[in-house]
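Encoded as structure tokens, here's the structure I'll be asking about.
Only one protein chain is missing from this complex, and each of the others stays in its spot.
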């Protein structure tokens, strides 16, 4: 941490800050500048709360240097974390694709979609049984019945299943049925849920919050890892910006940035970012070329009749065609 | 809802959309325009999912008209909802001030601060016992002990207390001790928590999410009201933008906008928006002049030693001085 | 500037950075931290380009410390700059109000509006003769005729007039007729125009860009001051965010932040921020209570027939009523 003093800060003010730093057990190091003094805080374990010193007299600015995360950081662990689920590995340079409908609507629906996405090359099946919905009047998911349908999908197709856990109360139930548990965008900083996910024996897909900084996202992953679960897959799904031509703005630059800071695998969900089918396919291609560790794509056999997110779901044929191109793009990227 | 067709949409495509609308039980009304056809959906109860029709052939755009909320809407209830807590009323044109530290740190601390804010004119006391923190390594609050300290504050000063409920597991405990229960920014769309809050017998302060649209915020309040609790106080606390000169951007225009759409009272928390003491006071004055239904301000007896958010907490003297001005500003506003 | 090295940066990499710093004529000061080395750049005049060192091997982050502006900064000049125009002074603790229509539409229109806003207490008249419009098909302003109408307004009412200069070509003409020249939001970083404004003999109102950082805005003012014109009035008019309940998000926290960094006066335009009349009045009250150095408010005698921005223009009566309250709020704020 660097504490920058105002030009006209008095020696007394500098001393007060130095004392406050040392009172907290850190080492303070005054750095004379051309026109002002700065004070470095050294030998701190982990990060120091920047806000703490901001209110002192004579202080102009406080600049954090050390990042607050540990377990998730690339400095803590240099090699990529690899997470194996069924045939798929996230983090080893390949790009497993997770596909399926937004919500589990019926057994027949999920079985049909699962067959077709498996045939097209998807490695995991997705489908929501518990659906966090903006409106209390929207379809909230089939709950336990939905989870049971997913179990049938696994039995019938061999595909591992990914589904969302919305709260601590139903987490056990989800954990019993899922192969990978998803924490949704709106729950990225639901810290009680993150702690529970940290005790799970299954890998977690942690979706980025609607306006989460990279650092906040990594701190959310840190909550999970700190409880003992080191299998966390980050998932970029678009962030909220001023833009209105897509539902969210897919932030692909977060992928290389996250890989630089963290050893965790990172996948992309172009469906929720786009909100409309026409944009999903090009954004999937872009993600593949970028070198992501996986993709999550919504597919529905009758998008027009989907109970949620129909407009962004691909038709099965469209998905199959997309998968072929994705494989080709990927073969180029992997051969670097 | 208005479905706008492309210029070159065929009659067949128009018919398909009309049929899909009618299949869902609504009335479709084709509106010939200068250059294109639009289709209005009429007599729908509540809102129709815009996404549903977006994927149809020949459709250019789908424009929602009816808002999806009911119970929270001004059209549902014309008069302002008034919520009484102790001496204070939120929503009757007055501006009760809630003050106290970010976190309950010790009994002595909260008693001292409570005495001073009461003397300065605060009507409620705030203090967090369960603290949602970005980092798992930050101070997480005193938990039950903190709640018990708050009970002692109420006994000692007569001030009703406001504290946050972070999850369903500890909600009962919070409800037993608090006079008003706060749902935090990061939990605005924690739907399980919202449903639990809807069953509480205490008023709820619902903080706006970091990047929540007004409509999403009102839908979150709808979740609470739909479960039976109609005492919801909205709280604006700044939103995330590109700006870096303040922690968040206080969005004061949401106050008149929310009052137009909804009958619920709305208060402002300038402390979390600003993140730095120097900005808190002017933003509090601004909020008062705007006509808000209340304020929530952080005050700490020793901000330099606060375990969280010290930089944004006012000194007791500063708070007392601020309260005098707030009262003066308010007297002008109320006399309109 | 602080250059933070990676944990595993080699001594060689540190030396390379130090040499590059010294090659540019600065002093490098290596600061050993707990786990990593940082390099401070000292005795630099003005700011150093952060990007320059970002690409060096072993560099993790580059953190600017010195701000790049000089003439506009509070450290350069401690007292508030005061700018006198007619009876009004911007920057002396008072709050002169500039009022008038968005665009000059006819002589009769401006004369009528000017009479009524003068009577209500406005100190300056505003009206656009050259209008920057998003669409080439929208009304572009009356040009020279509009400027002449403004001259007539000054003669008839004694009010100084504020009008926008859109380009260097027409700047002379605007300068000849205006008392204060406005640089619009979309031109905040039109550097050629800023330089021309810097040569003008009239005060400049510099509107904040749609998504301008405080620092960029101050740098734009620096362009003007650097050419010799030190009469620059900053004007906050709302920034672009994800929000949809108002046209822009009025960022009031920029006011105390700007006053901390700079000695220049800062005013607020609530009309363009709100985009709708209902929000203009409360935002004007809020701005007054915040302690701004002035306000700019749109008023139109027949808003329904305005050629631009009718929906955000106040009716003359509404403006007069608003002015009374503004005066009352201000009397409280000024007596601190």
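In order of appearance the chains are A, B and C, and numbering begins at 1 in each one.
By definition in this document, a contact is a pair of C-beta atoms (placed from the backbone, for glycine too) under 8 Å apart; a residue touches a chain by one contact, two chains touch by 3 or more.
Given the structure is predicted, the values throughout are model-derived calculations rather than measurements.
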item: Residue in contact with the excluded chain [from A:23, A:84, A:199 or A:260]; value: A:260
item: Full-complex contact with the absent chain, from C:11, C:79, C:155 or C:169; value: C:169
item: Touching the absent chain when the full complex is considered, from C:20, C:89, C:111 or C:173; value: C:20
item: Contact residue for the chain not shown (choose from B:13, B:38 or B:327); value: B:38
item: Residue touching the undisplayed chain, where the options are B:2, B:89, B:107 or B:320; value: B:2
item: Interface with the unshown chain - residue positions in subunit C; value: 20, 46-47, 49, 51-56, 68-69, 132-138, 166-169, 186-187, 189-193, 209-211, 216, 219, 222-223, 226, 240, 275-277, 303-304, 306, 308-313
item: Subunit A residues touching the omitted chain (full complex); value: 211, 213-214, 239, 241-246, 249-258, 260, 273-274, 278-279, 282-283, 285-291, 325, 328-329, 332-333, 336
item: Those residues of subunit B which, in the complete complex, touch the missing chain; value: 2, 4, 6-8, 29, 31-35, 38, 40, 42-45, 61, 63, 65-66, 75, 211, 240-242
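Simple rule for what comes next: only the chains that are shown with their structure count from here on.
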item: Farthest-lying chain, centroid of Cα atoms versus that of subunit B; value: C
item: Mean-CA-position distance for subunit C and subunit B (Å); value: 30
item: Subunit A and subunit C, separation of their C-alpha mean positions in angstrom; value: 38
item: Where subunit B touches two or more other chains at once, by residue number; value: 211
